[in-house]
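Every protein chain of the complex appears in place save one, which is left out.
Moving on to chain A:
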Amino acid sequence: MQKKTLTSKAGTAGHFAIDNAAALMCVVLILYNALFTKNFVQINSLWNLIAQTTSLMFVTMGMTLVISAGCTDLSVGAIMAISSSICGEYIVSGGNQAAAIFLALGISLVCGLINGTLVARYKLQPLVAMLVARMVYRAAAQIYTSGIARNVSSSIGAFIAQKRLFSFRLPVIVIPMILVIFLTWFIAKKTSFGKHVEAVGNNQRTAYLCGISVAGTIVAVYLFSSVLAGFGGLIELFRSGATDANTIGLDYEMSAIAAVTIGGTSMRGGKARIYGSIAGALLMTLITMTVNFSNITYQMANILKGVVIVFALALHSIERS
């Protein structure tokens, strides 16, 4: 953290609360569950929370970079459907598991390349381009699987999704999640590419005048987002043990954008806040879990998420004025 200039104590506390809104709300929900949900305070609840967040965390990390470059990626949920369908169908037809995974990720990258090219090369409005991509990719997945859900059993899948390690029963799935967080943080904060992303998000014209390849940066960011979405789809596939082009990844783009904005990354771009996004993604899962535990209608979760997003955005706009 940078040194803050002289401000009153209340101001500093307010700033802290606004900067860490997502994390604070996570704490509130955890306390609430600790008090009112039976058997919540045990290590397995934590593992459940993390395991359920993993696929969203992948998507959210990609989305953080996309948004900090001043773009959005609405196709991530559909890419999850594509990658899970391709991998699942390939395994079911007797193909090699590793080959299935690589194939799925490869196709995800192709989707990202299309997204990036539409936005950066052909200068389509990102929102329009993404709405189209979202529609087309999911339709492609549905056509490919004929809309039929299929059970998929695989040894890699079982290992990643079900295996627990050590005496404290650490789910294997936690490991890729930590890796992707570290990778994204490293790219955003330590590499020249990360700086280029923020520069493009700040001001494309200035970035161009500084010799940065604006189009190249945008394409790369979409590639990153799509391959992480591809991973997210695979994780969902392994966790559920079935392909389902109709439901896998549905509304993930919304949850991811919500997680990123609650985490403090501005939709206008220019700055990636990785810690905020992590807390934002956990918060999304916590809201769903809390609603489930409290025996409230499932749909209530989406209303709560909406409230939380508006609240977080209001906080940030107060901070700015």
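Throughout what follows, a residue touches a chain if its C-beta (ideal position, glycine included) is under 8 Å from a C-beta of that chain, and two chains touch if they have at least 3 such contacts; residues count from 1.
Throughout what follows, contacts and distances are computed from a predicted model.
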Undepicted complex member, UniProt protein name, chosen from "Sugar ABC transporter ATP-binding protein", "ParA family protein", "HTH luxR-type domain-containing protein" or "Protease HtpX homolog": "Sugar ABC transporter ATP-binding protein"
Residue of A:96, A:125, A:206 or A:247 in touch with the missing chain, whole complex considered: A:206
Touch criterion as defined above, residue of A:125, A:191 or A:294 at the omitted chain: A:191
Touch residues of chain A, complete complex, unshown partner: 2-3, 5-8, 11, 190-193, 195, 198-199, 202-203, 205-213, 270-271
